[in-house]
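Missing here is one protein chain; the remaining ones are kept as they sit in the complex.
After this line comes chain A, so read on.
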């Protein structure tokens, strides 16, 4: 039986659960290759080992990372997050994004932001923002504009209801094609959501019943498969119609 060596990956742990300490790649056996290591992996002299428990993923041709889910958030560049304003300093807002440090949101980082029209965010305001600077050492920095300077849905989120989830559920809600639970709910209820990769979800709908139903459905869908999510959502919607 001939083994097709072109498709053999250097490791047989892709898409499997790995724990810290597992050796994923032996670099002495792979010469003249460029490998990109994402989060959760580190290079230990001649081998690549796992730092964080989760599922090992490979994006062909050469990008490896570990997908894990926690309640804490580690800021990374270009993530969209939901933050809560904690304090207003002279040149930036201090925002809590469930990270080890508070994040800075410059007062000018808004579309058309000048010293004259600084937004007045009180303590407790919910903000949808984008991470523009994140290294492990300094406080992360946010921005309420996209790369071209436009507002693009960033900014304060008014009304609605915000609840916390794990980072894994937040990623699942943002996956494409649309997450099954959101699709099933969207068929019967009109609502809007903002999902922060730091494990915060904001839901807004016309009536409080709808908001509660959507929030509960999302929270319950974390460990269900696609079909199970659809069934669960439909059961909840039936209850709403009966009452």
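Things worth noting here:
The definition used in the following text is that contacts are C-beta pairs under 8 Å (C-beta built on N, C-alpha and C of every residue); 3 or more make two chains touch, one makes a residue touch a chain; residues count from 1.
As a convention for this text, contacts and distances are computed from a predicted model.
Note on the omitted subunit: UniProt lists it as "Exosome complex component CSL4", one of the names in "tRNA (adenine(58)-N(1))-methyltransferase non-catalytic subunit TRM6", "DNA polymerase delta subunit 2", "Exosome complex component CSL4" or "CCZ1 homolog, vacuolar protein trafficking and biogenesis associated". When the full complex is taken into account, the listed residue touching the unshown chain is A:44, out of A:26, A:44 or A:78. The hidden chain makes contact, of the residues A:117, A:135, A:178 or A:216, with A:135. In the full complex, chain A touches the hidden chain at residues 42-45, 104, 135, 137-139, 141.
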